[in-house]
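One chain of protein is taken out of this complex; the other chains stay put.
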Amino acid sequence: MKLQIDINCDLGEGYGAYRVGNDAGVMPYITSANIACGFHAGDPMTMAQTVSLAKRHRVAVGAHPGYPDLLGFGRREMQLSSEEVMNCITYQIGALQGFAKAVGLSLQHVKPHGALYNTAAEHEDTSKGVVGAVRAFEDKLIILAPPNSVLARVAVDAGLRVAYEFFADRAYNADGRLVSRRHPDAIVKEARKVVERAVRAVIEKTVLASDGEVVNLGEVHTICVHGDTPAAVTLVETLKKGLIQANIEVKPVRSLI
Amino acid sequence: MKLQIDINCDLGEGYGAYRVGNDAGVMPYITSANIACGFHAGDPMTMAQTVSLAKRHRVAVGAHPGYPDLLGFGRREMQLSSEEVMNCITYQIGALQGFAKAVGLSLQHVKPHGALYNTAAEHEDTSKGVVGAVRAFEDKLIILAPPNSVLARVAVDAGLRVAYEFFADRAYNADGRLVSRRHPDAIVKEARKVVERAVRAVIEKTVLASDGEVVNLGEVHTICVHGDTPAAVTLVETLKKGLIQANIEVKPVRSLI
Amino acid sequence: MKLQIDINCDLGEGYGAYRVGNDAGVMPYITSANIACGFHAGDPMTMAQTVSLAKRHRVAVGAHPGYPDLLGFGRREMQLSSEEVMNCITYQIGALQGFAKAVGLSLQHVKPHGALYNTAAEHEDTSKGVVGAVRAFEDKLIILAPPNSVLARVAVDAGLRVAYEFFADRAYNADGRLVSRRHPDAIVKEARKVVERAVRAVIEKTVLASDGEVVNLGEVHTICVHGDTPAAVTLVETLKKGLIQANIEVKPVRSLI
Partner (left out) sequence: MKLQIDINCDLGEGYGAYRVGNDAGVMPYITSANIACGFHAGDPMTMAQTVSLAKRHRVAVGAHPGYPDLLGFGRREMQLSSEEVMNCITYQIGALQGFAKAVGLSLQHVKPHGALYNTAAEHEDTSKGVVGAVRAFEDKLIILAPPNSVLARVAVDAGLRVAYEFFADRAYNADGRLVSRRHPDAIVKEARKVVERAVRAVIEKTVLASDGEVVNLGEVHTICVHGDTPAAVTLVETLKKGLIQANIEVKPVRSLI
């Protein structure tokens, strides 16, 4: 059988008059959209437009819930109890599902944003809040998580489907974690390299760490790309073509798991 | 057939550490709860708790969406386009439906809050935003509206079910509108009078205006009471008993329309 | 004596991760900065940076307070009482003065933003709120207002100094008002024309309306330019040079009144 992969991207991250990224430019080349839900970014108008845009391009829609911290764009850790996380996620998934329902769609997945993603990846309490919300709301929703993360384990234990995520444009450490954004070499900018890494992750299930070591990724279901850089559109287009040329089928994650 | 009526009340109107009203005290005596959805009041924790409380008392849950104005508690008119109203409502209905779904419930109704209710009652553009959101989300949802209002007409024209609302604890003008809250006699405080007015509204379909004139209400499906006064619990309890004694059945509005 | 004029521009209108405009590019060519104060835009980090940038360029700093509506960027009319307007302005002026004081500056002026500016220009209640706040806080602060506006009159009556403002890049109607932004010809984009209009406003105290009629402006103290378009820097630079070539001195408004 042909190898398959999903390409996901964070979209709808503007707020009111503030616009970020090039959602319309990126949408034709991705298969799953993580849509901001109003806490770290996103607002009702932006959410409606992003869901419509995704529908037009037959891109699967997912919720991208964050901490209630618009000022910090959800990138600052906040001390929330497991129950607070759960209810913040339920609220945001529900709100996005409202827009999806209004145009005849259903959510495919949930991917926590920023500090919430990082905290859930490592902490039991936070990941239980995320997983509890998803399971109670709709247990067919797929959770996007890093391979070998606490979030992935808690989700699997709860009987949920998990898609393992590879960051094609981010450098990895030898321990399998992402190089911190503060490091000058954290981002892989060259499109050719991003494609190479993505193809390798899908076919060989490995990535070359910054120090040259080969890191085992295990199964990878979806490749995350960033849509908020000037070169984003070209990079995503190149990535999709490169994957197809490598004989890998690019399709929404729900058809891979 | 026995006469029937619904009793609705605005609940879940706290925010974080701020608490208002006595939701637990009022819940046993009402049949429909209008739950704040996070824009004029309400937050994820409060919404989860209020939905659970309603479920425990078999009270039907509805969305109580407001303008995005927590500082003004949704009581200030805001210049929103029809599309902005629509998307603000979709967001809030969706968010509340998330909590309802998580405990196995579905929303029964939608009742706009404060300035949004008043504006929708009189303006075509705003009411089209409300009705458009409800219809696209779930056309079985009932809209609570004043009799003879623009909102009621627009909702009926769109094929939605409308429940006509009577405010038992508010004084009416001879033209059928509520006496402004700024007027000292705007609120009917005596429980006995509230019951009398409610019974009359259900049986005779009329209310006595401040000037003594008899105002024709037409069909009334639901009686609104306020839960945020110290005497609220006693008043709601008295109202329910009074209606039952008058041989009127008190039940959720979805079973009356 | 040589003719003199001020050039003012709205700056610091980002919020957290959201950036708008090219503040650093525009700053060298203006003499007064209207800095957003956190209600319609702006946040503590952005305010601190914008005040420092202005200081470095010896640009006079002023408060640019707006309605408490980040989602609407302060462009939506809100029903605030005169007292609510007053306290919202006091809060925002005070907050900005905090950052000015921290680097040894004092505020020069106050210019309401967006819908608050438009409402204050026409309505007594709102302009009394603005003027009341400024007078109580510091009666040497200059208020920027349209010529012949209610705001200007109320400020003058209260003994405050008023700077009359001309919008060099906005089309005017024959009645002296700005052509609505919804009209395709609302914005004057050609730098050469913007300069011509500015020079004419300063020297002849008139502007040519869209229909060709000559509109009397009266005394003009400051020219407003917009910093949030791609061509803003070139336009402002061209404007400043054009004014100087026309033998008009460009300097902060406090030295003109």
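Just so it is clear, A, B and C label the chains in written order, and each chain counts residues from 1 on its own.
Following the convention adopted for this analysis, a contact is a pair of C-beta atoms (placed from the backbone, for glycine too) under 8 Å apart; a residue touches a chain by one contact, two chains touch by 3 or more.
Nothing here was measured: the structure is a model prediction, and the numbers come from that model.
Listed residues A:80, A:151, A:217 or A:256: the one in touch with the omitted chain is A:80. The hidden chain makes contact, of the residues B:24, B:71 or B:203, with B:71.
The residue touching the chain not shown here, chosen from C:87, C:148, C:206 or C:229, is C:87. If you put the hidden chain back, the residue from C:24, C:48 or C:257 that touches it is C:48. Screening C:3, C:136 or C:244 for touch with the missing chain picks out C:136.
What chain C contributes to its contact with the hidden chain is residues 38, 44-45, 47-48, 83-84, 87-88, 90-99, 101-103, 133, 136-138.
The missing chain lies against chain B, touching residues 14-18, 20, 43, 70-73, 75. Contact residues of chain A toward the unshown chain are 68-69, 71-72, 76-80, 115.
Quick note on the criterion: only the chains that are shown with their structure count from here on.
One finds 42 Å separating the Cα centroids of chain A and chain C. The geometric centre of chain B is 44 Å away from that of chain C, both derived from CA atoms. Residues of chain B in contact with at least two other chains: none.
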